[in-house]
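I'd like to ask some things about the structure below.
A single protein chain has been omitted; all remaining protein chains appear in their positions.
Entry: chain A
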């Protein structure tokens, strides 16, 4: 997990916003149809609380003195769209595909807290993005996959938590990496529930200013440090094991409701490779346990799953790209297999023993796969 990263959803929203700014796409409806939001340090005024569903443009003006951010939220706080870092005195626009239903708009002056909320409603059956049945099937399949991953993760995480609670350092170490696989396979979706990721997967250096590692650091990596650096389990760790299960159960419940579109699936696959490139190949993610290659493999598997589901459409729209992706996924997997004796297992070489030349080779393979993968969304959107 990287702090302040773009989630799948915000990535889509940011792209949409850019479209509106550059004016290169079709008419964005930024004229009279736009919903104007006047954000200040103490208010979040929305020009209309009811608007037609479909492609909606929100024009935000920050009239306050603090940097703010604006969210469109489902009633259960899932994010539809967001825009961060809107400076005092500046304007920004957010374009999002919004279905009929009830929503909340939240302005967060200072980019903190729950924000100042306004209830809004999208009405009618406005033209929601047209999708092919093939892509609808891909999304449905992927949603199923994501749920399965969460369902399979819980028992493994429970085994890990039980070992921690029993004070069994060795058993906990053995169960650690396996408990993360399902999460790592579906990380972009998991991250779309903004609050779960920082609870379960933050690293010590990902804490925000003012947060105290002793009090505010929770999740896998805190336990990783206790197991591999301190080599002991205290009462705090035992409690944290329970907290981890609580948070993962929350994730398991929510994950089926994530907003998933064909392009967010494609960009999510690319983001999994980004995760590998920024955290795993450098050995930062699992700096104590050195189980980075397990996460690495899981990230690649998750990306490959999304790709395979989109492939029927991608192969039609851009056969050269899908041929390249087939080739690079195969090369990546062959390379990773060098680091595990059992091709069906998840016992990988400790990343500590992977030398600079080998890391360079892995990094080159990540670039070779990540670059074409970044073009998958375009192939799907054509």
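Brief remarks on what is shown
By definition in this document, contacts are C-beta pairs under 8 Å (C-beta built on N, C-alpha and C of every residue); 3 or more make two chains touch, one makes a residue touch a chain; residues count from 1.
Assume contacts and distances are computed from a predicted model.
Within the choices "Sarcosine oxidase subunit beta", "UvrB/UvrC motif-containing protein", "Deferrochelatase" or "Protein-arginine kinase", the name that UniProt assigns to the complex's undisplayed chain is "Deferrochelatase". Interface note: of A:40, A:93 or A:263, the residue touching the hidden chain in the full complex is A:263. Considering A:50, A:136, A:242 or A:364, the position touching the chain not shown turns out to be A:364 (whole complex). Within chain A, the residues in touch with the undisplayed chain are 12, 15-16, 18-19, 22, 24-25, 263, 266-267, 324, 328, 356-357, 360, 364, 367-372, 374-375, 377-378, 380-382.
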